[in-house]
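Quick one: structure below, then a few questions.
Just one protein chain is left out here, and the rest sit where they should.
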Amino acid sequence: MEVSIKNIRKEFDRFAALNDVSLNIASGELIALLGPSGSGKTTLLRLIAGLDFPTAGKIYFGDEDASHRSVQDRNVGFVFQHYALFRHMTVAENIGFGLKVRSGASRPPKSEIRRRVSELLEMVQLSGLEDRYPNQLSGGQRQRVALARAMAIEPRILLLDEPFGALDAKVRKELRRWLREFHDRTGHTTVFVTHDQEEALELADRVVVMSGGKIEQVGSADDVYDRPGSPFVFSFIGESSHLPITLRGGQILFQGQSIGVVSESGEGAGELFFRPEDVQLVDAADALYGKVTACRRLAGTRIAEIDIANEGNAPYHVEIEVPLYEPVALGSDLRFRPTRWKVFPG
Amino acid sequence: MVEDIHMTNAIVGEPPEFRNPASESPAAKAALILAALVFLTFFLFLPLVSVFVEAFRKGAGEYLAALAEPDAVSAIKLTLLVAAISVPLNLVFGLAAAWAIAKFEFKGKAFLITLIDLPFSISPVISGLVYVLLFGSHSLLGPWLKSYGIEILFAVPGIVLATVFVTFPFVARELIPLMEDQGTGDEEAALSLGASGWQTFWYITLPNIKWGLLYGVLLCNARAMGEFGAVSVVSGHIRGLTNTMPLHVEILYNEYNFVAAFAVASLLALLALVTLALKTVLELRFGAGNTGGKH
Partner (left out) sequence: MADTTAVSGQWRLKQPSIIPGFGMTLGFSLAYLSLIILIPIAGLIWRSASLGWSGFFSVLADTRTQDALFISFGTAFVAALINAIFGVIVAWILVRYEFPGRRLIDAMVDLPFALPTAVAGIALATLYAPKGWIGSLFMPFDLRIAFTPLGIIVALVFIGLPFVVRTVQPVMEEIDREVEEAAATLGANRFQTITRVLLPGLMPAILTGFALAFARGVGEYGSVIFIAGNIPYVSEIAPLLIVIRLEEFNYAGATAIATIMLLISFTMLLVINLIQAWSRRRYGHG
């Protein structure tokens, strides 16, 4: 099922939690809504589900305008952050609930419900636990029961709110891989919300980076990491440093001096962004330079923290990767140029 | 925050298709509120209001005269005396029991709590009966005490005993959950700093529990002054001597002296209202949960 979101605005008490958000989700896609808390990602998920209604804008399921459909009619599978399992029902009763509450002719007979439940339990690898109560399950098992329950209604789209948020690190990794496989097997259009970029980049076909109620960028993991579309995306995803610069005649000037990096376009003030691994130590006058204030080992490389002088103000703090063979002494000067970078006009 | 918004939306009447799926339709809401209000009006508000209306039915003059009547005055005095004895007794017990139960782990604790709750589930009439059986003229203790000139039944000591029995759990019940929540960390810190046991209790524990304690005492007091069944059984209904306010209310009512009965009753109702008002204030000021025991 394709889902398209058109110019959605959502206000809570005059505060715009979402502002003119549009997004197209292709059928069968696995999409991550990624952003810091307060970015509006959960609000967007709830609007798609019909748990909240937009102040303005429309939501289409395929060609059908679903904006005014109630959550009961939308037929979406929603997995809540804390699973929201019915604790007085067994695992089997939880999973069968959505079928049992259907009205009249659309309600499958008991035997059919039982068959579907055991099928789903098998799918989420929990066969044999049908008579357990939720509080007799581990966190990861509850997660999968919640997923099976959402899948039981044969949803048109599967929505997951922070699906791994309440789990410990190890289970989280296992379940992440398992969810990817599950998605590949069932082929459901899936949207999940996360604040964990590693999770989003690893799992999703496309990542929707959100901030302050707006979509900052939509793209594959490579897109958002290698070609960040905005200063926010650059600093939110991965490690990065940034410096105020001026563009003049194809040259990038930092504090009036060329840093030996050529920019193809633009004039005037801007902000230079680069990642720690995208720098090169140089032995030239036209480069960025500063004092090494700290140095730490990080897996196969070393990160140097550098203070770049800023007349009269607190120094600019940047972090760069330094090859292990380069001698770096605390307090010494380092000169470097970014090899990959991006300038955002500012 | 989101919740509050749905509340306000519901009140301004959002179109039905925009309803929060975790809430009822405005019509269902209104029906439920109406049902609850009608129920509470019939069983709670009207009874309360009627006490004051009946008391003032013949004007303030009659009301005051009923309260100034000698038997009424002696009933009020006796009620105050009984409360003045039984509340402090139960206060000391409540503090001791809560200290032992909340600050220590020991065998039989759950059973002890059940025993403390016992008076809640015993008919007040039975609470009085047990003392009649213990101290009555046909018992072992009664005649023996009488030979020394000590009267328990149909006298003030019996009324105090019955009142103590009935109001026994209130302070303890209020303090135990409160002190269990607070744990023993503060006390251990004080002791490690060299405070004595009494100093720790006085400077650390007591300030932590004072509001819960106050509410427990208020409730205990309201019940002590208002106890009817148990006191009725042991008092002997001697006018001007062993009549507490509730018993006096009964006598006046049975004599069809309704204005006087409701006048005395209105004092007790006022006491109940003050107790509830203080409870609400304490909850608002110092957080809910400290004052919500089951009685």
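We call the chains A and B, going by the order they appear; numbering starts again at 1 in every chain.
As a working rule, a residue touches a chain if its C-beta (ideal position, glycine included) is under 8 Å from a C-beta of that chain, and two chains touch if they have at least 3 such contacts.
Just so it is clear, the structure is predicted and the values come from calculations on it, not from any experiment.
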Option touching the unshown chain, where A:18, A:51 or A:272 are the choices: A:51
Chain not shown: contacting residue from A:37, A:72, A:111 or A:265: A:72
From A:12, A:133 or A:225, residue that would touch the chain that is not displayed: A:133
Hidden partner chain, residues of chain B it touches: 3, 7-8, 11, 21-25, 28-29, 32-33, 35-36, 39-40, 42-48, 50-51, 54, 89, 92-93, 95-97, 99-100, 103-107, 112, 114-126, 129-134, 136, 138-139, 161, 164-165, 168, 184, 187-188, 191-192, 197, 200-201, 219, 222-223, 225-229, 232-233, 245-247, 249-250, 253, 258, 261-262, 265, 268-269, 271-273, 275-277, 279-280, 292, 294-295
Residue ranges of chain A at the interface with the undisplayed chain: 49-51, 70-72, 74-78, 80-82, 84-89, 97-98, 101-102, 133, 135, 146, 149-150, 152-153
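To be clear about the criterion, only the chains that are shown with their structure count from here on.
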Interface residues, chain A side, partner chain B - complex: 12-13, 50-53, 68-72
Interface residues, chain B side, partner chain A - complex: 1-2, 5, 17-21
